[in-house]
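A single protein chain has been removed from this complex, and every other one stays in its place.
For subunit A:
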Amino acid sequence: MSWDVLLPLLGFLLLMFLAGIYTARQVNEGPGFLKDYFLGGRQLGGFVLALTMVATYGSASSFIGGPGIAYNMGLGWVLLSMAQLVTGYFTLAVLGKKFAIVARKIDAVTLIDFLKARYENKWVVIFAAASISIFLFSATAAQWVGGGRLIESFTGVSYPTALIIFSFSVLVYVVAGGFRAVVITDTLMGIVMFIGTLIILAATIMAGGGVPHIISTLSAENPNLITPFGADRSLTPLYVSSFWLLVGVGVVGLPQITVRAMSYRNSKAMHQAMIIGTFVVGFIMLGMHLTGVFARVVIPGIKVGDTVMPLLALKVLPGWLAGVVLAAPLAAVMSTVNSILLIVSSSIVKDVYINYIKPDASQQSVKRLSFSVTTIIGVLVFLMALHPPDLLIWLNLFSFGGLEAAFIWPVVLGLYWKKGNAAGAGGSIVGGVVSYILLDQLAPNLWGMHTVVLPVAISLAAYIVLSLLFQKNTENELSRQNII
């Protein structure tokens, strides 16, 4: 790839690095270190909150994988991707002010802090921390591989070198700056993702000779490309609808998203974030996937879906603009891994070490530990990504659905249903994760729905039935103080 493409990309990496380092200097030295490092001191404004949620949620699949599938499937896949519009407002509306208020009352910094205070049960905490560590560690390692591959394909350097560049540009500021550095870089990356989408969509429509021409060319090639059913008519309404759970409303159970719902400054920030977030996520999803479909007319005959977007950018844009557009998927990967890295680190430092191993750890040692655990996880992820073991790929496939099946009900019902208790939450987490893994192995996409649907239902049933069976254990500190 030529220098005019590379320069904007490298400039982007450098900018992220500098922004991260700059914010890192503001990390609180005082007694609020943990809250500051893992939660930014609950000071996010609306714009930053919206962008960090979108950027954390939007990953390589929104920019590379998804448009690649849309290229092959047609408008039906764009329809499917629009199930994600709801993520822009649903999580914040449902967790809402109650989650923010409760989190402040109990001084929660992580999702697990909330579960611990709500259920007062060691096993719920351990199951939850284990699910988060395993699933998110694999998810982040897989994204890491994706980030390395992106840099490799753009720059032509070897994969290990690409991985080092990627790791270095992410790790330094995450370790040093924590949550605050992550959300600031997320915001910049969100802007890059938005602008990248706008440029590539406009350029593709022009290169294809306008929308009517593109659509009639697609229709002439295969009329199914412009139906909601996919090129091979495999996208049934039920299957497509079930993605509303996986990538739409189910996102409310993802810890890296949930933690953001306790990080904002005030009601106004939340209100703004819902408005901005909905618009930005809708625009990016619609724009990128539609671009993928339109690309079929501009660069026909591509076999490997993942190469559609890079080839398209190079074809329809001048070099330096292609560099700007190709920074978008890199931004998406980086903004996803930085948040996940921090969540895994917080669940080890805060949820396990301080809760159970050394509750009276001094501020200084907590600080040192936070830095070193984040670094160690980062290095481990890097090593895993060098030679990704099969187990990692396998676990990563589960991470999204597995976390949703585990956490949706313990979080949402824990917040709104007084009768929910530890038995219900424990059963819900275990039942959700186990049934998800079993179903995926034995009967994927059972009854024509995405595999995540049944485990979420099983997890709901387990929560309600077990909570009601063990009602005498429900009373706890939160309900006595009327916090829930």
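One rule holds for everything that comes next: contacts are C-beta pairs under 8 Å (C-beta built on N, C-alpha and C of every residue); 3 or more make two chains touch, one makes a residue touch a chain; residues count from 1.
Basically, contacts and distances are computed from a predicted model.
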Name of the absent chain as recorded in UniProt (options "ABC transporter permease", "YhdT family protein", "Monovalent cation/H+ antiporter subunit D family protein" or "2Fe-2S ferredoxin") = "YhdT family protein"
Inquiry  = For the chain left out of this view, which of A:V5, A:L150 or A:V249 touches it?
reply    = A:V249
Key: Sole residue of A:S241, A:T307, A:N355 or A:T375 that reaches the chain not shown, by the stated touch rule   = A:S241
Candidate in contact with the missing chain, chosen from A:T278, A:T291 or A:S370 = A:T278
Message = Can you tell me which of A:I214, A:I408, A:A423 or A:M449 touches the chain that was removed from the display?
response = A:I214
Note = Of A:L39, A:A60, A:M73 or A:A100, the residue that touches the missing chain is A:A100
Message = To test your reading of the contact rule: which positions on subunit A touch the chain that is missing from view?
response = 75, 78-79, 82-83, 85-86, 88-90, 92-98, 100-101, 104-105, 210-215, 219, 223-224, 226-229, 237, 241, 244, 248-249, 266-268, 271, 274-275, 278-279, 282-283, 286, 416, 418, 479, 481-483
